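Let me begin by handing over the structure; questions about it come next.
With one protein chain held back, the other chains of the complex are shown just where they sit.
The letters A and B name the chains in turn, as written, and every chain counts its residues from 1.
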Amino acid sequence: MGNDIQRFETGRRMSKAVVHGNTVYLCGQVGIRGQSIEEQTQEALNRVQTLLESVGSDKSRMLQVIIWLKSMEHFDAMNRIWEDWLPEGAAPARACGQSALASDELLVEFTVTAAL
Amino acid sequence: MGNDIQRFETGRRMSKAVVHGNTVYLCGQVGIRGQSIEEQTQEALNRVQTLLESVGSDKSRMLQVIIWLKSMEHFDAMNRIWEDWLPEGAAPARACGQSALASDELLVEFTVTAAL
Partner (left out) sequence: MGNDIQRFETGRRMSKAVVHGNTVYLCGQVGIRGQSIEEQTQEALNRVQTLLESVGSDKSRMLQVIIWLKSMEHFDAMNRIWEDWLPEGAAPARACGQSALASDELLVEFTVTAAL
């Protein structure tokens, strides 16, 4: 038991990615504290892509993405970066809500489920 | 690669539904801005059912539903519509939290994972 679950970058608190069957679950990805919404979105999405590639997936294979914004005022700015970053024809199912994040200086977090 | 993922109503920003294996992920469903919590709940759930049926699933086959309410004051009103709408014996796992949504006039959003 257990070999059917692969964990990546596992610490005491979380694994950065967990693979089960043909599905990969990423931990919530954020950008760098204190940066602009555009910069944080770009950095978080870069981290998503790096993580997905590290387990043999890709940003074109995302299934569902939960987006938390600290403030809905950032909705349009986040979406512009998101749409530029996303490969055409590969958009996942998505939901976006407002939530304070682990630090006051974090503006956006992406929680991704993808296909391997 | 890619044929194992089926996307429905795919735009630049999101797909309304994504099928992978025997699981379907829907994008967050809302009702019509400015309407009452009862009307928004009913409309959002109608959209859930329409989407599920369009991919060959059904509201009796939901696995997990994340509900975001703009205000917990609407918890009971939302639940009455939800319980009437749900087929008996087919209730999914569920979580309900408070979150501002994309528009100030949106009161409730349902993010559904279902079996095909």
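Definition applied: contacts are C-beta pairs under 8 Å (C-beta built on N, C-alpha and C of every residue); 3 or more make two chains touch, one makes a residue touch a chain.
Everything numeric here is computed off the predicted structure, so don't read it as measured data.
J.: Write down which of B:Gln6, B:Gln35 or B:Ser60 is the residue touching the left-out chain.
T.: Among B:Gln6, B:Gln35 or B:Ser60, only B:Ser60 touches the chain that is not shown.
J.: Tell me which of A:Gly21, A:Gly34, A:Gly56 or A:Pro87 is the one touching the absent chain.
T.: A:Gly21
J.: Name, in rising order, the residues on chain B that touch the hidden chain in the full complex.
T.: Residues 21-23, 60-61, 63-64, 66, 72, 75, 79, 82-83, 86, 88-99, 113, 115 of chain B touch the chain that is not shown.
J.: Residues on chain A that touch the omitted chain in the whole complex?
T.: Per the touch rule, chain A residues meeting the hidden chain are 1-2, 4-5, 7, 10-18, 20-21, 23, 25-28, 66, 68, 99-102, 109, 111, 113.
In this text, only the chains that are shown with their structure count from here on.
J.: In whole angstrom, what separates the CA-based centres of chain A and chain B?
T.: Once rounded, the distance between the two centres reads 21 Å.
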